[in-house]
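Quick one: this structure, given as structure tokens, is what I'll be asking you about.
Only one protein chain is missing; all other protein chains are in place.
After this line comes subunit A, so read on.
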Amino acid sequence: MATTAAPAGGARSGAGPEWGGFEENIQGGGSAVIDMENMDDTSGSSFEDMGELHQRLREEEVDADAAAAEEEDGEFLGMKGFKGQLSRQVADQMWQAGKRQASRAFSLYANIDILRPYFDVEPAQVRSRLLESMIPIKMVNFPQKIAGELYGPLMLVFTLVAILLHGMKTSDTIIREGTLMGTAIGTCFGYWLGVSSFIYFLAYLCNAQITMLQMLALLGYGLFGHCIVLFITYNIHLHALFYLFWLLVGGLSTLRMVAVLVSRTVGPTQRLLLCGTLAALHMLFLLYLHFAYHKVVEGILDTLEGPNIPPMQRVPRDIPAALPAARLPATVLNATAKAVMVTLQSH
């Protein structure tokens, strides 16, 4: 009995103080200890032994090894009555260790402080960056600086969502705001994240010097032009005006992004590929938001409520393109007044 007790006791006693020391290490803030214990491919360090002992200890407790434990306890402490309390204490300490590990892992990965440096901006900086996003810079010989922040782009995406909703509501009566809200959020965030990732992938292929964060920031600020164009043209439904703004404002913000990318890419083919793709996607997205998005929305509403509302309320008003310039302002005013009256009547 002595021989069987000795190794077991030795294992227990060996595990005990080391195990207790393991506890102290956790309290000392040594996260390396925890990581090493949890990793499967630990190198041959003493921590691995402790991890194995810990595991063996856990298994010993989990297995219904009551007799052996009781025997060990009896041998060990000389009093059988302590068995229950010892096992409870052991379970308690293992629970504490597990909880500490879990909270440490949680605070490591769910820590929003990872994003904190990207939100470190001042209002004046945001304002200046918004204005700069409309001004293409001609200097393409050395890489232009891109501010790596996420506050501006995120707020611009949310503003675009709000403008899309506003645009939908000025067109007609809405019944299911919810689906439209989901579509708006999905479209805007999908464009921002999806196109950024795609262009980043192309940039990787074309060997351009740009990081994912910079691409997100660049495209986010490029949406400022979209916001302006949509805000104006959702209120004044005039196709010619929209085309003018599309070329002017959309073109400026696209040129700015293209100039930045060109300054960071080497080689004419790569430049053409990268910048052509970005320009095409950016301009086509604005076109889509103005025209096709309305159709998508109307498609949703048609399937829901049936086309029982006169089409004049639903489609952006079509002003004949072949109109003398002198009569255009009057026509615009008439169209806007009609739009407002129709909206009021529908409420």
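Just so it is clear, a residue touches a chain if its C-beta (ideal position, glycine included) is under 8 Å from a C-beta of that chain, and two chains touch if they have at least 3 such contacts; residues count from 1.
Criterion: contacts and distances are computed from a predicted model.
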item	value
Undepicted complex member, UniProt protein name, chosen from "Nodulation-signaling pathway 2 protein", "Protein YIPF", "Sorting nexin-4-like" or "Propionyl-CoA carboxylase beta chain, mitochondrial"	"Protein YIPF"
Of A:Ala91, A:Met155 or A:Leu272, the one touching the omitted chain in the full complex	A:Met155
Residue, one of A:Ala105, A:Val126 or A:Val140, that touches the chain absent here	A:Val126
Residues of subunit A (touch criterion as defined above) contacting the omitted chain	2, 6, 9-10, 13-14, 16-17, 20, 75-78, 82, 85-86, 88-89, 112, 115-116, 118-123, 126, 151, 154-155, 158-159, 161-162, 165-166, 169, 173-179, 181-182, 304-305, 344-345, 347
